[in-house]
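Of the protein chains in this complex, one is absent; all others appear in place.
Coming up: chain A.
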Amino acid sequence: MDKIDLFKLHKADYIAPKTPQTCYVANAHYLTINGIGGPGEDNFNDAVAALYAVAYTVKMTRKKMALGDYVICKLEARYWSEKQKCLSEVDKSQWNWQLMIRTPATVEVSDIVQAANVLTDKGKTKSVNKVKLIEHEFSHCIQMLHIGPYEEESRTIEQMAAYAKDQQLVSIGEHCEIYISDPRRIPAERLKTILRMPLSNSHGS
């Protein structure tokens, strides 16, 4: 049986142009975990670990049961602020985030629950119980590749915002990222991140 690689299968959803470009990301299934606080802080890292633990446990358990094999996709994240403010105006500690790993539609909620149970039994982080399986449609978005430290994303975001204004497109105020590089070893100036700006439908093209 062939291994499903959603990231490669849906290349159009992960375009990473050097200048802003629009794309349409259809409904898809994701493993997710939500939280509040700055990226890279303890609860964020704990959530990343929990999400991956569930993702690999589900993948390998299903593989053992001959339910098909697939590649674990890149980590994605949505960031927003409760107060509908622009994120750059809100302190990081108030950022809401949802970490996501795209997952084949064949994966079921029961897989997630079971994975969380066995992981909890073995004393892994309790956050595994917060991992959920959701469907999400990003719909119309502007995307662009950001190369460099996460802290310098604003220059890329400004380009995307200028493009949106120029094209009379309106952001829904959410900021999304798809992490291409491994920040543990890739030097910050070479980190690649796809930035995604979901657009409001009423103004979308």
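Note that in this section a contact is a pair of C-beta atoms (placed from the backbone, for glycine too) under 8 Å apart; a residue touches a chain by one contact, two chains touch by 3 or more; residues count from 1.
Here is the rule we use: contacts and distances are computed from a predicted model.
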{"item": "Among \"Heme exporter protein C\", \"Transcriptional regulator with only HTH domain, AraC family\", \"Oligopeptide transport system permease protein\" or \"Inner-membrane translocator protein\", the UniProt name of the subunit that does not appear here", "value": "\"Transcriptional regulator with only HTH domain, AraC family\""}
{"item": "Of A:I33, A:A47, A:C73 or A:I172, the one touching the omitted chain in the full complex", "value": "A:C73"}
{"item": "Residue among A:F7, A:Y79 or A:Y150 touching the omitted chain", "value": "A:F7"}
{"item": "Touch criterion as defined above, residue of A:I36, A:C86, A:A105 or A:V118 at the omitted chain", "value": "A:V118"}
{"item": "Selected residue (touches chain absent from view) among A:T32, A:T57, A:S81 or A:T193", "value": "A:T57"}
{"item": "Residue numbers in chain A that touch the chain omitted from display", "value": "3, 5, 7, 49-50, 52-54, 56-61, 63-64, 71-74, 115, 117-125, 128, 181-182, 184-186"}
